[in-house]
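Part of the complex only, each chain left as placed.
Chain nomenclature is as follows: A and B, assigned in order of appearance, with residue numbering initiated at 1 for each chain independently.
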Amino acid sequence: MLVVMQVNATAEQIQAVVETIREMGLTPHPLPGSTRTAIGITGNTGAVDPRRLEVLPGVLECIRVTKPFKLTGREMHPEDSVVRTPQTRIGPGTFTIIAGPCSVENEAMIFKTAEYLVSRGIKLLRAGAFKPRTSPYAFQGLGLEGLEILKRARERTGIGIVTELLDTENADAVEEVADIIQIGTRNMQNFALLRRVSRAQKPVLLKRGMAATLEEWLLAAEYVMSGGNWQVVLCERGVRTFSDHSRNTLDLSVIPPAKLLSHLPILVDPSHGTGKRDFVPPMALAALAAGADGLLIEVHPQPERALSDGAQSLDFAQFDKLLDMLHRLAEPLGRTLA
Amino acid sequence: MLVVMQVNATAEQIQAVVETIREMGLTPHPLPGSTRTAIGITGNTGAVDPRRLEVLPGVLECIRVTKPFKLTGREMHPEDSVVRTPQTRIGPGTFTIIAGPCSVENEAMIFKTAEYLVSRGIKLLRAGAFKPRTSPYAFQGLGLEGLEILKRARERTGIGIVTELLDTENADAVEEVADIIQIGTRNMQNFALLRRVSRAQKPVLLKRGMAATLEEWLLAAEYVMSGGNWQVVLCERGVRTFSDHSRNTLDLSVIPPAKLLSHLPILVDPSHGTGKRDFVPPMALAALAAGADGLLIEVHPQPERALSDGAQSLDFAQFDKLLDMLHRLAEPLGRTLA
């Protein structure tokens, strides 16, 4: 922490700050400059709360130096993490594709999709049984029945299941069926839910909040890890900006800094990120090139009949074409599709 | 709904869209223009899902005409709503002030604050027993013990209680104590929580999400109203933008359009909106002038000792000064402080 004094701060004001820092059990280091004084603080083990100092007379601002996250940070855990499911792994060297429809609509379409994906070497199926919808009048998902369908799809095809958990009420049911529990963008700071999945025995896919900074995202992951669940995968899915050419602004530029600050794997969801089918393949390829560890991508047997998000879903032929390009790009990048 | 065709759409493509609209049970109205054709749709009772049409060949875009919210909308309910608690009312003609500390820290500070507020004519106390915190290592509130303290403060002083509900687990406990249940910015789209409070017997204060459009906010209120609870108060508390001069960008400009589109009362939280004590009074006065129905504002007996958000809390002397100015401005605006 660095306390910056105002230009016209008096010697008494500086002294009062110094004494308050000592009262807090920390060590002050006054740095008199040509126009103003700053006071460095050492001796803290975690982040210092600036509030008590900011309100003292003569203080201009407090600047935080220590990063507030620990378990998610790369400084304490330099190697890349690997997250495992019975079917596959997410982490360095591989590029993991999680594909499937937005929501479980019925058994036939899930079976059809799962069989198709398995035939293409895909190990993880995404599909929502519980759907978060902006309007209370929109289709909310099949619920527990949807989970049952997903379970049967795994039994039938061996594909792993990635499905969203919306609330603590359904946590046990989702945890039982899911190979990876998805926490959606609207729940990135639903702390009760984060604490619940921090006790789960399954990996957690944590989507970035629509307006979350990287630090807030890593702190949300810290909730999961500090509760005991170290199997966390980040997923960028577009943020909210002024830009109106796509549904969200897919922020691929968060990948390099996320990799720098954290050891956690990071996926990209180009379907929600763009909201339009035609924009999905170029963004999927770009995610691979930017260093993402994989994709969460919407594939539907008949997008034009989808109950939700049909406009952003690829059909099987489009997905085949994308998969082929991903394979061809992965090789020079030293990655293997999983 | 209006379907806009591409400039080079063929007659067959236009015909296919027309037939799909008929299949959907709706009436198409082709409008051939000089450069392209658009197709109006009538016959719908609610919003038409554009997805099925957007993916048809030759379609450029679908433009929605009907607003997706109903119960929150002013078109169906032209008069301003009034929300009532045993202590006061929120709605036209009044300017309701809800004041108090960020969190319940102990009984003494809550009693002191409640007594002070009552002496100034304030009818509602805000204070969090459960605190949503970005970091898992920050103070998370006193929990049920905090609720008990708030209950005793009401018994002692008669002041009404506004306190945040973070999760469904504690819904019964919060509903019992609260005169108004607060739903925080991070939970604006926590649909399980919205559905729970839609069955509550207490009014709901719904804060705007950090990156929520007005439409999304009204649809979140629609979740509460469509579940049976019509006692909803909106609260603007700052949105997330590029601007870095304050903690959030307090969006006072949402008040006139919210009033135009909806009959619900709307409060402003200048404390979270600005994040700095000195910026709170001018924004509080501006909220009154802009047409807000009241304030949610942080007041603390000793801000410099606060466990959370001290930097944005007013002390009693500062609050007295603000209250005096609010009284003086309310009069020419035809409003009475409550």
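Heads up, the rule we're going with is that contacts are C-beta pairs under 8 Å (C-beta built on N, C-alpha and C of every residue); 3 or more make two chains touch, one makes a residue touch a chain.
Here the structure is a predicted model, which means the values were calculated and not measured.
Of the identical protein chains in this complex, 2 are displayed in place, while the full assembly in this structure file contains 4 copies of the same sequence.
The rule is short, and it goes like this: only the chains that are shown with their structure count from here on.
Note: centroid distance chain A to chain B, computed from Cα atoms, is 26 Å.
Contacts from chain B toward chain A in the complex involve residues 46-47, 50-52, 54-56, 68-69, 132-137, 166-169, 186-187, 189-193, 210-211, 216, 219, 222-223, 226-227, 239-240, 277, 303-306, 308-311.
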